[in-house]
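A single protein chain has been removed from this complex, and every other one stays in its place.
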Amino acid sequence: MMGLTFWFRRFSENNAVAGLARLDAIQLQQMLRTGQISSLELVDALLEQYAAWEPRVGAFLNFRADQARDQARELDRRRSAGADLGLLAGLPVSVKDILCTVDYPTTCGSRMLRDYHSPFDATVVARIRDAGGIVFGKTNLDEFAMGSSTENSALAVTRNPWNTEHVPGGSSGGGAASVSAGICPLAIGTDTGGSIRQPAAFCGISGLKPTYGRVSRYGLVAFASSLDQAGPMARSVPELALLLEAIAGHDPRDATSAPNEVPSYSHTIAEPLRGLRIGIVPDHFDAGLDAEVDAAVREALGAFRARGATVREIELPASRQAIATYYVIAPCEASSNLARYDGVHFGHRSTERDRTDESPLARLYCRSRAEGLGAEVKRRIMLGTYALSSGYYEAYYLQAMRVRRLIRDELLAAFQSVDVIVGPTTPAPAYRLGEKANDPLSMYLEDLYTVSANLAGIPALSVPCGLSRSGLPIGLQIQAAPFAEELLLRAGAMYQQVTDWHQRRPAA
Amino acid sequence: MALEREDVRRIAELARLELSSDELATLTSELIQIVDYVQQLRSIKTEGVVPLAHALDLANVFRDDCLAPGLPREAALSNAPKHDGAYFLVPAVLGE
Partner (left out) sequence: MNSERSDPGPYAIVIGLEVHVQLKTASKLFCGCSTQFGAEPNTQTCPVCLGLPGSLPVMNRRAFELALRTAVALQCQIPEYTKWDRKNYFYPDLPKGYQISQFDLPMSHSGWLEIADPKGEFPVRSIRIRRAHLEEDAGKSLHDEASGKADSRIDLNRTGTPLLEIVSEPDLRSPREARAYLNELKLLLEYLEVSDCNMQEGSLRVDANINLHLADAAGGMVATPIVEVKNMNSFRAVERALAYEAERQFAAWRETGRTIAEVPKSTRGWDDQRQATFAQRQKEESSDYRYFPDPDLVPVTVSVSAVDAVRAALGELPAATRQRLESAYRLNAYDADVIVNQGRQFIAYFEQVAQRCGDGKLASNWVTQEVLRILNSAGGTIDRFPISADGLGELIEGVRGGQVPSSRSKELFGAMFSEGLSLAAALRKLGIQALDAGALEQLCRQLLTENPRIVADVKSGKAQAAGALVGLAKKKNANVNPAEVREICARLIAEMP
């Protein structure tokens, strides 16, 4: 961050490119392509935005202005040399700090990995770079993506740009805040149980969790491997389409990545959508739902109807078990995925050397993990260890896997009769910092609308659909069948053509 | 099958987590609460349902048996809390 102040001063004096931060990625790309602006000018305009917002929201864990400027200069040089820079040419993308990068530490928001440097780029990051995108800092998150408020980050606090007393959501809270605050047009988040969609809803932006396997997990530090999926965050749906197109596709280094062809999402999104069949789930509108969210979602359904969509109710009884299922499967996988953080080959190692009666190695394991991991991570490791342990595996893990199949089959069956399922992304708008920090179960229950998509592996989108009276954004979730991202994005874009919630911004 | 403090201590040992007695107490009550919630799964009829490990129905994903460049030793050891330039070092594993 050295030298940043100098650039801010320079640009507050010369405001020729002021307002760039208000443009979306599609518009910026056009301007970059036609030479109206350079990548460096764009980066510098965003650095100004960074200087204005970052002290208030704390979206980033690591940010290197010099590096972003170097990358922008290099892209400008290549552009002027006539090179085809790719889909994201010159566009800055913030990256959740759970995706490996060679030029930034990859901390996962954990003391355990505070100083960890990955020797490789995640496939998603490599694809962003290959498409001419600029890695624009590493954003804050709940430690190892475990949480839905970003309060579980061991390294920094992130606040909601709409009201800094409120949480940005999580776990991709830093990424959502970075886009919401206009620091960058695009962000990469990850979603294991709603971690893209929920912060997108809380911060008034759009976010997509792709179909499981659509985007490579190589270099995405695992929380729950069968549920984790990286995806795009941006203000509008067409921007999501652009970023998804850049990062999606088969990766031979990820055995769970899908071999399906990647459609040109950024092109097909413009195709009109007629006769959209919408399903709504009555359960989603029960007593637990905030009245303002309820109203906003019903209004959104009205907007869809006005564009020729039909709405019908569908029952998803097995999905009532989604939270319980999720909070068995995810911790089980996490307890194993996080076993590697033991202070031996990388990460934090305790220096404490007392209690010589114990085996020094056992001591090293237990102390290093106790010191390096936070309360929520420990809670989930404990839960998962318990559910997998001898005598309980059958009752918890195996039963959860069976119910998971019921949930998936029920959703796949539903998509025989509807194209999308629409509902709220969260039961209520963003809560206050600290409000739920001491009640893990109630925090878990907040995920009730989002976790089914991860269990079933289907794509799901959140788009802004209103503001509460207190001025906090409300999110609309749209889910579709596996690999129906094109349809999903077109449905979201159709909604955004007739509404302007996605264009609202937090007050500076 | 109510969870008890001793169970939590045993799980912590399996998970290699040192817990203070405060942490143990808090975790015990939290885990009891969460486990109590997820118990509802047990009431679901799942006879004959095949457990679903992957949402995506993929099978037979292989790579060819080809050598690929790995990491130079310096890079392999670079994140290690302790090494001697050739090996990772840990307190004696004898007796483990």
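A few remarks follow.
The letters A and B name the chains in turn, as written, and every chain counts its residues from 1.
Definition applied: contacts are C-beta pairs under 8 Å (C-beta built on N, C-alpha and C of every residue); 3 or more make two chains touch, one makes a residue touch a chain.
Keep in mind it's a predicted model, so treat the numbers as computed, not measured.
Of the chains on view, those touched by the hidden chain across the whole complex are A, B. The chain not shown here is touched by just one of A:Gln71, A:Ser94 or A:Ser118, and that residue is A:Ser118.
Although one chain is not displayed, its contacts with subunit A can still be listed: residues 99-100, 106, 108, 113, 116, 118-120, 122, 217-222, 224-226, 252-256, 332-333, 335-336, 338-340, 342, 344-346, 360-362, 365, 385, 388-390, 393, 397.
For subunit B, the residues touching the chain absent from view are 13-14, 16, 53-54, 58-71, 73, 76-77, 79, 82, 84, 86-96.
In this text, only the chains that are shown with their structure count from here on.
Centroids built from CA atoms put subunit B at 23 Å from subunit A. Partner subunit B is touched in their complex by these residues of subunit A: 116-117, 119, 211-213, 226, 252, 255-256, 258, 318, 321, 323-325, 327-328, 335, 339, 342-349, 359-367, 369-370, 373, 375, 378-379, 381-383, 385-386, 389, 392, 395-396, 398-406, 408, 440-441, 444, 455-458, 482.
Residues of subunit B that touch subunit A in their complex: 1, 3, 7-8, 11-12, 14-19, 23, 27, 30-31, 33-35, 37-38, 40-42, 44, 46, 49-56, 58, 61, 63, 71, 75, 78-82, 88, 90-93, 95-96.
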